[in-house]
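See below for the structure under consideration.
A single protein chain has been omitted from the complex, and every remaining protein chain is retained in its original position.
Moving on, here comes chain A:
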């Protein structure tokens, strides 16, 4: 502990500090949960833009809105962004499930906590790969 915060700053438990924690899987997935949560905000913006593009095209306010959206969303770079967003989203989804399990007071033994962290991380990656594998296999996405 270096020094207490200034009196104006509320004293509260902080999240793991990147520089001072020795690597372990629960610390890594904790940081990853925050990072994937922030990354998912971009996903929310993209889906909101998709809905606005549909609305503007359908209402006739801007008939080329959907084409404009697709020129980004269906481009190779757009697909790369969607892949990243699904990865972040699925890891945040399984990570959220892990946190809900902990919130119920379960899985606090170190071995259980580590196992949960690994399963949620690998589960999120597996869901992402499966999602895209089926998209490619059914010909819905073609490079």
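Here, contacts are C-beta pairs under 8 Å (C-beta built on N, C-alpha and C of every residue); 3 or more make two chains touch, one makes a residue touch a chain; residues count from 1.
Heads up, the rule we're going with is that contacts and distances are computed from a predicted model.
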item	value
Listed names "Cation acetate symporter", "ATP synthase gamma chain", "ABC-type dipeptide transporter" or "Succinate dehydrogenase hydrophobic membrane anchor subunit", matching UniProt entry of the absent chain	"Succinate dehydrogenase hydrophobic membrane anchor subunit"
Touch list for chain A against the chain that is not drawn	1, 4-5, 8-12, 14-15, 34, 37-38, 40-41, 44-45, 47-61, 66, 86, 89, 93, 96-97, 99-100, 103, 131, 134-135, 139-142
